[in-house]
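The structure appears right after this line, and notes come after that.
A single protein chain has been omitted from the complex, and every remaining protein chain is retained in its original position.
Now for chain A:
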């Protein structure tokens, strides 16, 4: 998503989103290992408890699973869940703001549709 979202959200959300993005884009698939809490903490220079919170939220949602003493892995069906979740938000977070802006700029819905079709 856009940069503003990242800047404006707490860091544990950013950790959560970084992992989710990689699953949605297909870079991480079922049973792939994700970086550990400490790796995230080291990379972002944040307290490990903060990193753990982001990761644990994904565990709670069934996106990641824990293998004791080994690490965190992508659960099966993770992408499906995340995609469904984001599809629900797609209209509100992307289409609505676009239409609002278009309206302010006197761009009609027809013209917006044309842009989408023609890519201009």
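Annotations
One rule holds in what follows: contacts are C-beta pairs under 8 Å (C-beta built on N, C-alpha and C of every residue); 3 or more make two chains touch, one makes a residue touch a chain; residues count from 1.
Going forward, contacts and distances are computed from a predicted model.
Chain not shown in the complex: UniProt lists it as "ABC-2 type transport system ATP-binding protein", one of "Amino acid ABC transporter permease", "ABC-2 type transport system ATP-binding protein", "Phenylacetate-CoA oxygenase subunit PaaC" or "Phenylalanine--tRNA ligase alpha subunit".
Of the candidate positions A:41, A:58 or A:75, contact with the unshown chain belongs to A:41. Contact between chain A and the unshown chain involves residues 8-12, 38, 41-42, 44-50, 53, 92, 96.
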